Structures are given as structure tokens and as C-alpha cells.
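For reference, the structure discussed in these notes is given below.
All protein chains but one are shown in place.
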Amino acid sequence: MRELAELLQTGQVSSTELVIACLEQIKQTDGVINAFLTVDEQGALEQAAQSDARRARGEALSPWDGIPVAIKDNISTRGLRTTCASRILRNYHPVYDATVVERLKQAGLPILGKTNLDEFAMGSSTEYSAFGVTKNPHDPARVAGGSSGGSAAAVAAGQVPWALGTDTGGSIRQPSSFCGVVGLKPTYGRVSRYGVVALAPSLDQVGPLAKTVEEAAALFSLIAGEDPRDATSAGAPAFQVPRWNAAVVQGLRVGVPEEFFSSGLNAEVEAAVRRSLRTLEEQGAVLKPISLATNDYAIDTYLTLVTAEASSCLARFDGVRYGERVAAPDANTMFAKTRGAGFGAEVKRRIMLGTYVLSASHYEAYYEQAQRVRTLIKLEIARAFEQVDVIITPTTPSTAFRIGEKRNPLEMYLSDLYTATANLSGICALSLPCGYDSQGLPIGLQIMGDHYQEELVFQVGRVVEASVERGPKVEV
Amino acid sequence: MIGREEVIRMATLARLELSEEEIELYTRDLNSFLVSGKKLQQVDVSGITGTSHAVSVIHALRRDEVGESLPREAVLAEGPEVLDGYFKVPRIVEGQE
Partner (left out) sequence: MKYDVVIGLEIHVALLTESKFLCSCSTAFGAPPNTQCCPVCLGLPGSLPVVNEKAVEYAVKAGLALNCQVHTFSRFDRKNYFYPDLPKAYQITQDTYPLCTDGFLEYYIDDELRCTAITRLHLEEEAGKLIHSGSSIVDSEYSLVDYNRAGIPLIEIVTAPDITSPRQARLFLEQLRLVMRYIGVSDVKMEEGSLRCDANISLKPQGSPVLGTKVEIKNLNSFRALERALEYEVKRQSAVLERGGKIKQESRTWDERAGRTLSMRSKGDAPDYRYFPEPDLPPLQLDPAWVNCLKDTLPELPLARLRRLEESYGLSRYEATFLVNYPDFGDLFLELAKAGEDNTALVNLLMGDYARLAREQGHLAPGRIAELLRIVAEGLITHNQSKAVLEELFRSPLSPREIVRDKGWEVLRDAEQLRAMVQEALAANPDIVSRYRAGEERLWGYLVGQVMRAAAGKADPKVVNELLKEELARG
């Protein structure tokens, strides 16, 4: 991206040329990949032309003015269809921009289009998209991961330099890991959620996906910081791309939680992650075995909270103000038919679960219990960060699985085994490629940092990245 | 065990019209989810307060200033059925909870 920025700066390439190249790549590859739900060819070209004009006048809005970006389709874009990969919103055109989109536009980034996801971000493979699965550019028989599978695949397939995703339990990191790209789940509250269609507001965060750590950091710098329209972002600091300094790992205390290297973990994934850990150690980091025993409850806690919050957040899709409506003689029947027809199976499943755990007679045993276990998880993470500076784990227990392989929803939920803890505790976590398995599939490594420690996480990520050999180039 | 009736009650609360197959499916799913819930119930949380917010934030209020509203065309633009500047809904029948 630094190269792209420099090329734009020196006039060796124009934004229009970049957008055309992206559109060309999408045309060539997206028939297979299905990363995009909407490509805004005309809009992107217009924004690119404006960017070129600004550059010509020497009035670039940012160093990245003119570099196109893709947006996950659960983030509102004014006038540009935002479906959340759901039938119920298949023709929904928001009347406003999410804060993150507004900020990218203010930095001069043309919006190339909207990327595929599991319906309302509920899933780990984009198989739950109402508009078809996104395929992994490394192997089209495999999933790209999810829910931000479209964004991860688009970046991996070279359709766009970078993209925004959302992460509620691993939805940026897991697809990043599966597609061999870099993805950050920021500290809760550091990026505005205004305009981001909620899955579980106490867990959701928007974050960047890019090819390199530096690019991810650059995109993050454009979206981070307090937003008066999101009360949960109050006091959140902005972010600037740091001066890169490999010496940061000298004396760095790296926590290695044993629970994340246990029986369910694929051996090749473990080997790759341990190799990176050794590299860090060789460069002066201190590896500290730690225990995060509460991770055993993370998925169950996550599932309870996410379904509860989602059942409430998705109630507004009632066919009155926007979205599809199925006609009926009375309002309640209209609501039920609209929602019954508009939502897919997984969304309905989670609404049912969420309604159950919040209902008066089960609230205490399920929802409240999960909230209290969440406190235990938070406390354990806080204690861990008293002893270590970062925690390193695999991002996922395995590499990308085959399309259709996971039929049982509970099995699918286990994809978030290593990632949900960061959401539950509100800390930041970065996933980046650390090698490839014997089938040539990317392996992801996760670096977790304490609240607002994104800079440290990026610094460490950059060191890991430098030590990892570039894998096979993606062929599509 | 969660029975069929409980599943129907949940679907009514959530305003989801479900087919017979879906009712069966979600009855199974809810019951397998119970295992997950039961596992959590084993955890000792005595003396622990629940976390409802990931990060604690103190002052997050806005000043009482009127900002711009949307033009009415924009408000109604996505409405499935509108009439005379209003959103239109079919007959409201009370007491269906």
C-alpha cells in the first residue's frame, strides 16, 4: 500500500487506473469467488476521477486518497444497496453512511462495492449468505470463512487492496486466517459502530482486512477514534500508523495459553504457530506459558449472549419502515410472515435461541449466567495482561474447511473457539498468515493485546510477518 | 427438555412464522443448545456481577441541540407501503401475545 500510495503521489498511477484494474479483476474472478454482492462500478469510477482531480490540484485528502476499498455488506452506505446478505433487505438502500464509511470517503477512498457475508454476520463460512457462498481463492472447493468471508476473499484474490469487515466472535480474524490475509478486531469501542447493522452490540467491532500488517494499520488509522454518534466509543483514542520498530520484541513478554494448543488443534497449524513463536523468542521475546482456563466456556458464553442480543437487534425487521414485507390482513400476522419468509434458517435459529434465553423464566439461568461468566473471562484476561504484553495463539483450530463440510450448527460455532475470548473481554486481536499447510492453505496466527494496545499488536505482527516466507501466490 | 409448545411460544414472541419442519428443527436445536447452557450453569459465579458492556465508559451524553432531520421523502423512501406521508400497516389486533 505504501507502494500504491507512492505511485499515486508521484502520478505513476491514477486512482481511475486502480479502480479499473480492480473492476477488471472482479470481472475475471468473482464469477467463481462470489466475494461481492454489489459492485458500484459507476460510483467507484466517479470517486476515482474526483480523487485524480484532487491529486492534480495537490489537494489529496490523505496519503491513501484514491485507493479503492470494499465494504462488508452489513455496513450502511448511502444510496448503495446494503443487504446484510439477507432476503429481507435485498433491496434496501440506506439513506445514510456509517461513520466508518464517511471517514473513508473523507480520506478519499473510492468505495468499490459491498462484500458477501453470512446473513446478518451469523456464521463462520458465508454459507449462510442468502446470495451464495464465497469461495476461498486458495481453493474454491473450500470456504473463505466468515462472516467477513467476502472481504477476506476479495483482498486475497486481488480484487481490492483492502476492505472493512466486522467481528463479533471472530468474523474478521477467522476468514483472514482462511484466506491468508491480515485482519484486526479492534478494542471494543475504538471504532464507531454507527451505521453498522448490529449482530450483538456488546461484542461487534469494525476492523480492517488487508494484505499486510502495515496496510491493515493504515486502514485502521482511517477509521479509529471516538464518534459522538456511538456512545460506546466515548473516549476512544485515534490511531496513527507507527514508526515500525522490530526492537519492540526485545524483552517482550509473550503469553502462550496452553488451552489454545490443546487436543482440537490441527498439528500443522500448531507447528506453524510454534515456529513463529520460536522466531520471536530468537529475536529477544520471552515466551510465558499462561493459562486461560475460562476459554473453555467462551463459546457457550458467546453463543448465549450473541443470540440474545441478536434476537432483539433483528426485531426491527418487521416490514413497516424498510425491507421486504409479506402482506397479511393484520399487523402481527404480517410481522410473522415477513420475518418467517425474510430470514434464513440460521438467523431464525439464533432468534429462537436468543428469545429463549431472554424469556422471563430462563433469563437468570441462561442470559444472566452467561453475563457473569463473561466477567470471569474478562477478569482472567485482565490478570493475564498483568504478566504478559501480548498473547499469541492460532487464529483457528484448522485451515479452511470444505464447503458443506460442517452441517451441524454447533460444530460451526466451534470455528470461533480461539477468537471469541477477545470479543467477550473487549481486547484487540490481530490475525495474520504465519505459513501454509501441506495443501497450500494459509494458517493464521492471532496476537491479542490489551485494551487500546493496537499499536503494540501491529508492531509484533510486523515482526512475525517479516519472518514468514511468502506462500504460494493465489491462482484463480 | 423443551417441548414443541415452548418452541411455538418463542416463535410467537419473536414473530416468526415457522413451518412444521422448522418447528421440529428448532425444537431439536433448542434442546441441543440446552447442553451448552447447562455447561455454563456449572460455573461458580457466586459474588460475580454480570458484564453488560465490554469496556466501561463514563460520560457519553449529548447536548440538547436540535440537528437536521431527514427529508420526508428519505424517511418514507424504503417504506413497503406508505400513504399521505405515513407508513401504512394492516389492522392491529390486540392481545395476541
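Letters A and B mark the chains in the order given here, with residues in each chain numbered from 1 onward.
Assume a contact is a pair of C-beta atoms (placed from the backbone, for glycine too) under 8 Å apart; a residue touches a chain by one contact, two chains touch by 3 or more.
Predicted, not measured: the structure shown is a model, and the values here were computed from it.
Set against the missing chain, the residues A:N332, A:T375, A:S398 or A:N423 yield one that touches it, A:N332.
Of the candidate positions A:L89, A:A236 or A:L303, contact with the hidden chain is made by A:L89. In the full complex, chain B contacts the hidden chain through residues 13, 15, 52-53, 56-70, 72, 75-76, 83-92, 94-95, 97.
In the full complex, chain A touches the hidden chain at residues 75-76, 82, 84, 89, 92, 94-96, 98, 193-198, 200-202, 228-232, 234, 308-309, 311-312, 315-318, 320-322, 331-332, 335, 355, 358-360, 363, 367.
Just so it is clear, only the chains that are shown with their structure count from here on.
Between chain A and chain B, the centres computed from C-alpha atoms are 23 Å apart.
Contact residues of chain A toward chain B in the complex are 92-93, 95, 187-189, 202-203, 228, 231-232, 234-235, 297, 299-301, 303-304, 311, 315, 318-325, 327-337, 339-341, 343, 345, 348-349, 351-353, 355-357, 359, 365-366, 368-376, 378, 409-410, 423-426, 451. Looking at the complex, you find that chain B touches chain A at residues 2, 6-7, 10-18, 22, 25-26, 29-30, 32-33, 36-37, 39-41, 43, 45, 48-55, 57-60, 62, 70, 74-75, 77-81, 87, 89-93, 96.
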